[in-house]
Each structure stands twice: as C-alpha cells, then as structure tokens.
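Removed: one protein chain of the complex. Kept in place: all other protein chains.
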Amino acid sequence: MRFVDEFRDPEIITKTAEEVRRLADPAKHYRLMEVCGGHTHAIYRFGLKDILPANIELIHGPGCPVCVLPMGRIDDGLAVAQEPNVIFAAFGDMMRVPGTQGSPLEHKARGIDVRIVYSPSDALKLARNNPEKHVMFFAIGFETTGPSTALTLMRARAEGIQNFSVFCNHVTIIPAIRAILDSPDMRLDAFIGPGHVSTVIGCRPYEWIAVNEGKPIVVSGFEPLDMLQSIVMILRQMRAGESKVENQYKRVVPWEGNRAALRAMAEVFELRPYFEWRGLGFISQSALRIRDEYAQWDTEQRFHVPGIRVTDPRAAQCGEVLKGVLKPAQCKLFGRECTPEHPIGALMVSTEGSCAAYHSYEHRKNLLTSIQTAA
Amino acid sequence: MCLAIPGKIIDIVHGTPTLGTVEVVGVRRKVDLGLLQDDMPVPGDWVLIHVGFAMSKISEADALDQMRMLAVLGEAEQAMQEVEGYGFEDPGLEGPKPGPGLEDLRTKPN
Partner (left out) sequence: MVRFRDPQIEMAHGAGGKASRKLVEGLFVPILSGALPQSLTDAAQVQINGAPMAITTDSFVVKPLRFPGGSIGELAVNGTMNDLAVSGAVGKALVTTFVLEEGLPTAVLEAEVRAMAEAAARAGVSIVGGDTKVVEHGKADKMYISTTGVGEMLSGVRIDAMSVRVGDKVILSGPIGDHGITILLARGDLDFEADLRSDTRCILPLVKALAKEAAPGIRWMRDPTRGGVATSLNELAHDCGLSITIFEEQLPVRDEVRGACELLGLDPLHIANEGQFLAVVAGEYADAAMNALTLAEGGDGARIIGEVREQPASAVLVTTKYGGSRIIDMLVGDPLPRIC
C-alpha cells in the first residue's frame, strides 16, 4: 500500500460516485461545507464537481490560513523584516500574498532577505547557520501546523538559540466554524470535516456541531475516494435523519487526536483573547500567541511591531466568499481586477483559496457551460 | 488547509531518536518524529508528514477496511433494501452484516 494511488482508483471512484447519486434525493438541494482549504483544492484538482450530482453544492469554508490572515499582519511581519540583519522566513504559500506595500516576494526583489522554508525546523536551521542574523519565522496555520512551530520553539529554547523568533499567526478552526454557523445569511446542511487538523485535535471538538446545531459532520481524507465516501456518509446520516460526528479518515485520524502535539501547543502557546480574521472580523479566542515563558522567541515581544490594521479593498468581497455566501465568480472583482497574477484578496493567492482554485481549475470550464446553455 | 503526505519510515537517525528518514515514493527526507513521542514509530511504519514533522501513524488495517468498505458500497445497501424494503433506517444498524469493514467504519465515540 502507498496510501495514495489506492484512493484514486478510477473504477472505485466511479462506483462511489454512483452511490452518491443513488443516495441524493433529486428533490432536495444539499449544501455541504468543506471546512478545509485542502479539500477545496482537492475538489478542483480532481474535478470532483464533474462527477457529483448537480444538487450537491459544495461550499468552500474558512480553512485556508493564508486566506484568513488580515493584510495588516503581513504588513507587520514585513515591517520587522526591514530591520537590519533580519531574515524573513516563511512557507512558499505566503510569498505572493499582498501586503499594502507588496508581497514578501516583491520585498525580496527590493533587497529584503526573504527565504522560503519547507518546515519551521528549516527556519531554525537558518538561524543556526546565520548566527550574525536574526531569523524571524512568519508562522501561519491551523492546529495541524501549530504543533510543529511549538516543537521548533521548544528546541530553540533547549538549544539556547538566541537569534530566532516566531511571528505567530496560528489560528484555531472551531471558532471559525462557529462564526460561520452564527452568520445569519448562511444555510448549511452538513460539514466535511478537516482531516489533517483532526490528526491533532481529534473528532470530539466537533460534537457540538452534530448535537447542538444538528448538522452531520464527517472528518474526511483528501483523496478523491475519501471525499466521495465522506459525502456518502453524510447523505446516509441525512437520510436516516441523524446528525453525528463520523470519522471517514480513520487510517490517519485517531478519535482522540494527538496528545503529544496538543501538549507541545499548550507548552508554548496560549489563546489570544481575540484575533482578527480576514472576512470574518474579530473572533474571540480564535488564535494563539506565544506564552511569556517563550517571550524571547516571540517576534511580537522582541521587536517593535507596528500593529497595522488595513481594511480590505471595499470592492473585494472576500468575506462573503469566505463565508460561502457568494461564489468566487460572483465577486465584483473576480477575474477582472483580481487574478492569480495580480491578487487583490488573499483568496486569490493560495492555491487553497477558493478564488484561486476556481480561477485556475474551473472558471473557463464554467464559461463554456454557460455558452453551451445559452446556445 | 494543510498539505500532508503519507511516507514510510526507513530508518531512525542514530543518536537522534526523534529524527527519522522518511520515504515518499522515492523521495527521502529527515522528518521530526517528536510529535509522536507517545507512540514512537519504527522503521517500516507509515506516518503522515506535514511541514517536516510526522503528525500521526497511518493504520494499514484501517486503510484496508476502507477499501473493503468501498468495494461493497451500494451492494450492501441494495441488499439491505431488499431485506427491509425502502426504509430510512441507517442501513447496517440491524440486518445482515454486509461485509467486513463496514462495522469498523461506524463511529465509536469511545
């Protein structure tokens, strides 16, 4: 087993898609939210919409860490990056995200030392190898990525590495889902739960969605067969009139999550009282900051961070798209002022951002359909 | 929201037990195993890798169960409907056991 190819078997995919069609009541319209941007990406990457019945609508959720980061945080990070002898290290995902004065890559073009890292531990390695510089790791991500940052900080402290700090933008998924469900213009039938976040937090934190909100949620893997099977499981729950938390991604996700990862996060991070999300506004207890015990490795405590707040361009409707109220193409700027080459909103930057995914993989296909329908 | 890929542990770095070499279809990288310290993987185990860290052990038994479950998908339900008529009970709760794997896929809260 390679745990990838098996879940892309065309024959079983076709069969599973048939089962979805069989279970979906043609008289009903199903609105399922995939919380995780990785799922959004997979839906487009594998062309899953082509094989799902038209009455199953997939709504893209808030689980894209790049997309939900307000522009002011990028400006703050880049402000520190301009101090002498600072190396700005971040994942490739951040590199094209626009700040008010341009993206990290544009800053690199102007001479700022910007490095792409694959892992937080690579950023720490940069610090070890460049003792005369200060390496600032611009950390993003939900609970999947948080533990890796935490463990890296623990290692930095254990080794006594002084020239390293983390600009922490880690966020947590549950408050975001709650914000979506509290949104008055949102009507959802069920959730496809975030598989990789759940390797850390487990499946319990979703129970309120099933119990209090009465919505089925199935924690799902990212291969085509995983997602189709999750939709089958959701439809079965709905047919049975049930709402419960189910784990489709058992091969990877333990029901209780990863306790060692949670311990590492608790050691290094604490909840911020509130944090601003792009498109969703301020959400209380929805993000992590570095504990005082690790203040020495906290960019925000060690450097002067301007605390810039930027409102999104008024015409951009990122918030509505992020909440699933609007489809990407319904935004006034989509495909015109805002394109993957010149993104205005963050949703157009990350390949997980629903706008970028839609623009890259689906946009022209849909134009084609509308032309054919009109003809 | 997070790209994570299955890889197989091929060795543990001598002297650094929290570091393992992982192979993903022919590509090898040192991966931090520190987040699996409660249940350390050994060479031969498959783990899920995210940003250079192993996040969880992958269960081949569960993967095989899933494949078996998918193989009997639909057939099981159809068989059930023949037995029960077109009802809206959750198929598989009662009735004949449709096949190996299904049982295990049901949610066990504890």
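Letters A and B mark the chains as written, and numbering starts fresh at 1 in each.
Just so it is clear, contacts are C-beta pairs under 8 Å (C-beta built on N, C-alpha and C of every residue); 3 or more make two chains touch, one makes a residue touch a chain.
In this text the structure is predicted, and so the values were computed from the model without any measurement.
Chemist: Determine which one of A:Ala109, A:Ala266 or A:Ala295 touches the chain that has been left out.
Modeler: A:Ala109
Chemist: If the hidden chain were put back, which of A:Val20, A:Val35 or A:Leu48 would touch it?
Modeler: Counting the whole complex, the residue in contact with the absent chain is A:Leu48.
Chemist: In the full complex, which residues of chain B touch the absent chain?
Modeler: 1-3, 5, 23-30, 49-51
Chemist: Which chain A residues touch the hidden chain?
Modeler: Against the missing chain, chain A presents residues 4, 10-11, 13-14, 17, 37-38, 41, 44-48, 50-51, 64-66, 91-93, 95-96, 105-106, 108-110, 116-118, 122, 141, 145, 224, 340-341, 350-352, 359-365, 367-368, 372.
Convention: only the chains that are shown with their structure count from here on.
Chemist: Can you list the residues on chain A that touch chain B in the complex?
Modeler: 1-4, 6, 12, 15-16, 18-19, 22, 36-38, 63-65, 91, 118-122, 141-142, 144-145, 147-148, 151, 155, 173, 194, 196-197, 199-200, 225, 229, 232, 236-237, 239-242, 244-248, 250-255, 258-261, 264, 352
Chemist: Within their complex, state which residues of chain B touch chain A.
Modeler: Within the complex, chain B contacts chain A at residues 1-6, 25, 32, 34-38, 46, 48, 50-53, 55-56, 58-60, 62-67, 69-71, 73-74, 77, 88-91, 104-110.
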